Every structure is written in C-alpha cells, then in structure tokens.
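For this view, one protein chain was removed and the others were kept in their places.
Which chain is which? They are A, B and C, in the order written, and residues in each are numbered from 1.
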Amino acid sequence: MIKAGIIGATGYVGNELLRLLLRHPSVEVSGLRDVDSYEGKGYDSVYANYAEICNIKMTDQDTVIQNADVVFTCLPAGFSERIAINCLESGKMLIDLGSDMRIRDEDVNKEWYGIDRQRQDIIAQTVYSIPELHGQRLKSARIIANPGCYPTTAALALAPAVEQGLVDTKTIIIDSKSGVTGAGKGPTAETQYAEVNEAFRAYKIGQHRHIPEIEQILSDIAGSSVKVTFTPHLLPVNRGILSTVYAGLSSDLSQDELWDVYNDFYKDKRFVRILPQGMAANMKNVKYSNYCDISVHTDRRTGRLIVVSAIDNMVKGAAGQAIQNMNIALGLEESMGLDLIPPTF
Amino acid sequence: MIKAGIIGATGYVGNELLRLLLRHPSVEVSGLRDVDSYEGKGYDSVYANYAEICNIKMTDQDTVIQNADVVFTCLPAGFSERIAINCLESGKMLIDLGSDMRIRDEDVNKEWYGIDRQRQDIIAQTVYSIPELHGQRLKSARIIANPGCYPTTAALALAPAVEQGLVDTKTIIIDSKSGVTGAGKGPTAETQYAEVNEAFRAYKIGQHRHIPEIEQILSDIAGSSVKVTFTPHLLPVNRGILSTVYAGLSSDLSQDELWDVYNDFYKDKRFVRILPQGMAANMKNVKYSNYCDISVHTDRRTGRLIVVSAIDNMVKGAAGQAIQNMNIALGLEESMGLDLIPPTF
Amino acid sequence: MIKAGIIGATGYVGNELLRLLLRHPSVEVSGLRDVDSYEGKGYDSVYANYAEICNIKMTDQDTVIQNADVVFTCLPAGFSERIAINCLESGKMLIDLGSDMRIRDEDVNKEWYGIDRQRQDIIAQTVYSIPELHGQRLKSARIIANPGCYPTTAALALAPAVEQGLVDTKTIIIDSKSGVTGAGKGPTAETQYAEVNEAFRAYKIGQHRHIPEIEQILSDIAGSSVKVTFTPHLLPVNRGILSTVYAGLSSDLSQDELWDVYNDFYKDKRFVRILPQGMAANMKNVKYSNYCDISVHTDRRTGRLIVVSAIDNMVKGAAGQAIQNMNIALGLEESMGLDLIPPTF
Partner (left out) sequence: MIKAGIIGATGYVGNELLRLLLRHPSVEVSGLRDVDSYEGKGYDSVYANYAEICNIKMTDQDTVIQNADVVFTCLPAGFSERIAINCLESGKMLIDLGSDMRIRDEDVNKEWYGIDRQRQDIIAQTVYSIPELHGQRLKSARIIANPGCYPTTAALALAPAVEQGLVDTKTIIIDSKSGVTGAGKGPTAETQYAEVNEAFRAYKIGQHRHIPEIEQILSDIAGSSVKVTFTPHLLPVNRGILSTVYAGLSSDLSQDELWDVYNDFYKDKRFVRILPQGMAANMKNVKYSNYCDISVHTDRRTGRLIVVSAIDNMVKGAAGQAIQNMNIALGLEESMGLDLIPPTF
C-alpha cells in the first residue's frame, strides 16, 4: 500500500482528494495537515459528512511528510516550494495541486503571480502533467505540478487541432464557465449564496492567472509562442467547468475529418470522451467523475472551429487528475481509484 | 458473480440502481429493460453520461428475468405482481422498488392505491424490509418489497422511541421535504425548472400513498394501530429527503438518555449515524451515499421529542437500500457496493 | 411627501426597504445610514444594481433622524432602544425592523435575547403590529415594532383558528422553512453557496428567538398562555418563508366550515389570500410581493388542522410589512407602494 499524506486537507480540493484516496485500492492515507487551525482534531469534527468514515487526527506538516510515500499539497500560492525542497531531501514524491510550480519561466511566473521563487533547480525538476498530453514525462518524476482546472479544459480542447496545425493559433478565444467550488472554501462576500444564486458574471477578463499556464501548454504543442484570450465566468452550480473554445480554421478538413482527428488523438485515453457528432458537451455528464467530455463543431459560415469541453473541476480539474498523475508515476493502472460513474443527477 | 437484471432501467431509480450495480464487486449486470421504447438500444444512447461506461442493449422483460439471478423492478404502480409470479416460477429472486407489494392488508392497499391485487399468496410471501429494522426477515426471502423513500426516513426516525414506548403514538407528525427526483423522470408542468427553482410547496397533504406504509411499520413496532399526520413538500434540489418528526414524550427520560436510546438501537447499524448532540441533520451530508443521518432533540417547554432524519432519496431511499437488502438476503457483506463517501459538495 | 430615513440601509432588509420606498408615491427618501463603513459613499457604489437609480450619499445617524419624518431601523439586536429615545424626543416616528422592541415582557426578552433594556416606558409605548391582526392599534403610534418573518407566517396561519377556539392551543407545532436572505448579508461559512446549494437542514430547534414572539401574539389572541414547538429550516432559495402549522382540532367543523372561518377572518385584508380548497400554498406565488398565501387543510384521520402559509421574507416578512404599518399609521392607503404583482418566475 502506498502511504499518502495531504497538506491542506481541509480546503475544498484537499477534501475531495481525501474522499478519492480513501477509496483508492492501493493507497492508505497516512497523514493530514489542515489549512486552518484544526491540528489535533479528527477530520470528521471539521466535516460532518465524514462521520464514521474518517476520524484521522490532523498533525503538523513534518509528520505528514515523514509518514508518507507521496505527499499532496493543496495550498494557496507561495507555500509549496519549501515543501518541495523538504520532499526532495526526504525522498518523497510530491504532487502539488497549487500553482507554485506550474509556470516554467521565472519572469512569466513573477509577472502573473507576483512571487519570487527561490530555487529554479526545483522548478527545473518539476514535471507539469495533464496525463493525456504529458503522461509519458511522468516515469521518473519526483515533483509533479498538477494543472489548473481551466487550463485542463482549454488544453484538452485545443491540443489535437494545434498539434495538427489545423487552426490559426493567433485566433484562439477561450470562454470558460466554472462552478463556485473553484473559488475555494473561505467565506467571501462574492461567494455568499444570495450573491451567486440566480446570478452569472464574468470576472478577471484577460487577467486570470491561468492564462500563462494555457499559453505554456499550447506553445509547447505548437512549437511557437501562442497567446490566447481567456474569459472566466462564475456559474451558479457547485461543481464543473465548461469551456467553449473558438479558433479560426486554417485547414479545409470537413467536419467529419476534424472529428476523426479528435477521436484519433484521444483513442487510447480512457478519461477523454469525444461526443458523437451533433451533440454538445454538458457539464452534468461528467460530474463527480474524472472524465473530460469534448464536442467538436465547425461554423462553416465563419470558418471557425468550436470545441466545447467539460470537466468536474474538483475531479479531473484537481483531485482526480492528481491521482491519475500519481498512478502513472508509480506504474499503477492509470484509472485506479478513478472508476467513477457520473451520476445522472 | 451474481447476475442482476433491471426492469425499468431508464427511469430515475433504475438509472441510479444501474450506476451502483455496475460497481458492485459481486454483481454482473445481466440485462436491462427500459420503461420507455428503447428496446434494442444501448444504455449510453439514452443517457449520455454512461458513454464508454455501459452500452448494454436493452431487451424484453422475459430475457431480463431469464438471464438474471436477481431481478430488480423499478416500475409505476400495477406492474410488479405479475413479474413476481414469473420470478417465483423461474426461481429468481425479485426485489421490487415499486409500491405494489409493500402494503400487506388488501383493503388498505385498495383504498390508497386503487389497485386490485390478484394473488394474496404472493403478498404473503413478500418480505418488506428496511434492513435496519427488518433485516433478520430476509434470510430466506424470495420476493422483497423495497421501502418507499419517505417511509424510510420516518420509520428510522421513530423506531427507537416507539419500540421503547417513549412517545405517545397518537401524537406523531411527520413533516417531510424531498428533492425533485422523487417525482420520477417523466416531464410534467410541475417539475419544469422554472416551476421548482426558487419555489417551495407542500403537496398531497394527509393524502400521500406513503401514509399507510409508515403506519404499517410503526403499528408493527408498537404492537397496536398507529395513525400519523404526514405532509410532504417539494424542495428545489435534485436529491435528498429530510423529515422533521414530532411526537409527545410519554417518558421523562432526559435528552442525554433519549440520545443513548437512539445510539443503542442503531449501534451495529453501519448506515445509520446518530449525530452528536447539538447538531441537526443536514441533507447535504448524506448525498450520494447510503447513510441515514439522525439528530435527536427534545423541546422541554412543550414536552415533545423532535427527530430529524436525512437520506439520499435515490440511494438509501431506493437503489442503495435495494442493494443492501439483496446483500443481506444473499449472505453477502451488508455494505458491499455501498461503500460510498458523501461528497462535501 | 413623507420624508423617510433608513438606518441600516446596506443590510439585506434595509436594501429591500429602500427599493420599495424609492417607488412609494408619497415618500421621499431623505437619508441613509449604512451598517458598515460606507459613510460618504453613494448607495450605488455599494450595490451595483442601483447604478443610475440611487446615488444618495450615506450620512451619520443623527443626520438621518433629523431629516426624516419617519425613521426605519434595520439593525442587529441591541441598537434600536437608544434610537427610539432619540426619535421620541425629536418627534419622529420610528419603525423598528429589528427585534429589540418586539417582546413586551422584560424577563422573557432577557431570557431569549440576553439584552438588558433600559427604558421599559419606551417598550410600553411601542406598538407591535402585524397589520392584519393589530392594524387598529396603529392610529396614534409613534414607535412601531415590525414583526419577525417567521412570526408573521405563524400568526397569520393560526389567528383565525385560535381566536375562534377551534384548536387545542397545547398542540401547536410550527415547521418553517426560510430562504437564505433571512440570515442577513454578512458572509459566513454557513451561508456560502456550496454549503446551502443542494442542501437542506433544520437549525436552532426549539431555541429560535422568534418563539417568544409567536407565543406573545397567540397568547394575546387566546387570552391565555400559549406555548408552541417551532422548528426553522434553511432552504436553498434566495427569498421566501413557508410554514406548515399543525394543531389538534377541538371543534367538529367540517373542512368547508373551517375554510369559511379563514375567509371571513381575512375578508377585508388585501394582502392575505386564502387559497381555493384543494390547493396548497407555494412560496413561489408570493415572491417579490406583500402577499401572504394561506391554504387550510384538515387531516380527518388524525383530527388535526394543517395550515400552510407563505410569504416573501423580505417583503411581507420585513420591508413591505413595515411600509404597510407606516401607511396605516399615517392614514395613507394601506397598500400604497405595495401594489406588487408576484412574478411567475
């Protein structure tokens, strides 16, 4: 059994990760560290839904690292680099669900996150991985940067077209809509029920920190610098992200041929489902699962490719993808512990 | 592996049952019969969330029965009795999630359901079971009547107090609130989004068909005829039932002692969780799981016991409880396939 | 034009009151005082929905009182008594939407609110008014205590039956369900979107501060001390309260006769609608309006009266009722400024 520890276990992402790890057939949860002030308390005293399921007592960070084979960090920006150093020195694998080690370029990272990272060598050793695109990099990874939720939808929607050179990469627009849990657990005026319910709004237009991450992935695939327009919106639902992605077609492939390109690209990928032609992706069909549903459309009148991708932001967008990365890195079956059927409602 | 067939697999309950059976470690789904007109189609062509998960083709009723060890029926009133006869003759176990065989008394059944049942011998052989209350009856059961969702919450909330004679059974009031999936899949004006969203209403006050079922259970426990006031309400949520149950205390046990009675009553029952004193049950904490959460309160000023119970109407209130009944009847671990952690959101 | 000032204008109740007063044909809003730290700012800088509608600058409390004919206070417990003294001395009418002056009995108030009121003479001069029940008291009122939201539903549902002696007042149970805005504007963990959405729970069972208020009203009507069991619940909707009220019938009036009693009792009351027999009250039908919808039911099997009442907690349960009280006290048409049609969705 692999011993897994979670640092930041009481936030929304840590909470979901714990739920999945507790049912992973090859994992034993060996330690939890809160993000608040719950040290010494049982997990079920913080989350009543875990009553009679998990009463693991929360401890300090060093104990979690010491007792684990794999450490998962689910923390706000700025905390993971030091933990990475600690893990490397202790010979532990680290999977960081935060943003600290996603961006390779130091200047870009500084510009968007405003944080001075201390150890470029740590970043250099870090493997960033959306498993369907970068899984082969994971074989000897010791530090894994788990992707952001929005970039997962954007990259999976665009990778086949960009790789095959089917679209003009200067015309990419990503219009994304996310459920509220993406904002995390802390109570804010903006995430109060009466502010979100029966409401819908855009935010951080052209300024969201996931922009450089999306551009890093796409530039790698394209082999040249790609810039995108990205607009996130807040949906009145608990979970899920749906991204509608637009790009000018630079190819005259037919709708059928484009659809074949997507199917071929993901043909061995268990967690990406290309929808039958004529259907459009729906967030509802992937909830509580690790799937990414993708529908491929062409607007012949205007010469554009439109791709709609949907994930559960907490599973494929965070905790599930982290487990998928762990499974591959450890040589386990990729879908172990992720065999989740999206409920119909 | 136990072969399980579902008749009525495309309704909401059948759909949820399939989801759970597909992940049950000792079950193989051997056949599906729709409730609509999908014969010959794959299940994933009806429910897009099952894409690449279940493409079992739907067949006719006889084929489903023939290929199964256990047949589950998820049908409207009036269809199950004949299937029960068929199953008995073919030596198949039947678990009926419908209402046809829940009420023992023929007159009572006629009065509330308006249906003439043909074979009182079938009803006599049927075992009605909420596992925590009637599990011991299941050992040699061939036909099992799975309880209604509302009665499950009411019976589990009241059983300890009624059995111990702690309340005046003439004073029982059950105020229940259910999510929309309780109404089933068929499109109706009443269950349209804009009718249910931002709305809340009572319905069938004192007239709901679950009343005789609740009274049958409580009368059995009390050893005398019990009548209850029952009011169901429709909540703007997909899943869940919460019942607030009132009864005049006929005992002068303290709040602590009452709480102990409930804890003792359910101490070996994996799926009933008695909440710590001071907490009140929340539907959210049992969603997508087979738990029933119960909180026990006393209103000393008015001499009443107040019990709040919460379940997921689709799991503990239907599909999960059916599997729990099957597990016990077949001598499997009671919780097999039901090891579900309620997600935090 | 009557000059109206609001103290506590940026809370949820103050906000709704402002919305209604701005469209009241005989009122001019003469001053606003925030509950936060917005002094000097325009109202539209706090609430973007008021852009180009209301940019009144918020001032201090004394200025608001000085410039007003009628002062409305929408404040947490403990702040209104001093303002009442100030208003009395300045010859201003005060309508308090808070709880400070609702309970007449000093000991009862102390027990439930934990506050020592200083001036029993102020309380003695205060007129508590649900207009349909106490409107005649308002003629020379200078200080008006506006009722709580839950008590409004409970009192209107029970008044006819209690006044006519049709129910046993020792058997009253009030099961209430409220939208989230009842909890006010301040961000809390409990009112975060993901905590409330797809959730439902009871809270403060037998301990809510509206209990003594309900008992005060019903005891006045009954002419003897009435105690009630009251359970509030939190609904995943923005607005509205629905209360399901139970009481043992002490009369053998038929369902038709009981319905007539309710119709007669409210026959001249514009804002109470007794539903046709066979219908049950729905929160949706009174949203954004000052109506209270009431449906009257009997459960003959158990000898109980069941009354369902529904209001918009922000209008009839707070701001609208305050204006209704003001209108009567000032000799205006009772419905002035309250001519609101509940939208269908």
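In this text, contacts are C-beta pairs under 8 Å (C-beta built on N, C-alpha and C of every residue); 3 or more make two chains touch, one makes a residue touch a chain.
On a predicted model such as this, the values are computed, not experimentally measured, just so you know.
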Query - Omitted-chain contact residue, chosen from A:127, A:237, A:272 or A:292 - result: A:237
Report summary line: Considering the complete complex, of A:1, A:115 or A:202, the missing chain is touched by A:202
Report summary line: chain B residues touching the chain left out here are 12, 180-181, 185, 187-189, 191-198, 236-238
Report summary line: Residues of chain C touching the missing chain are 12, 15-16, 19, 22-23, 47-53, 181, 198, 238-239, 270, 273, 275, 279, 282, 284-286, 288, 293, 339, 341-345
Query - Where the unshown chain meets chain A, residue by residue - result: 170-171, 173, 175, 177, 194-195, 197-203, 205-206, 227-229, 231, 233, 235-240, 242, 244, 246, 280-284, 287, 295, 297-302, 304, 306, 308, 310, 344-345
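In this section, only the chains that are shown with their structure count from here on.
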Report task. With chains as vertices and touches as edges, which is it: line, ring, star, complete or other? Result -> complete
Report summary line: When centres are defined as mean Cα positions, the distance from chain A to chain B in whole Å is 37
Report summary line: Listed in rising order, chain A residues that touch 2 or more other chains are 12, 181, 198, 238
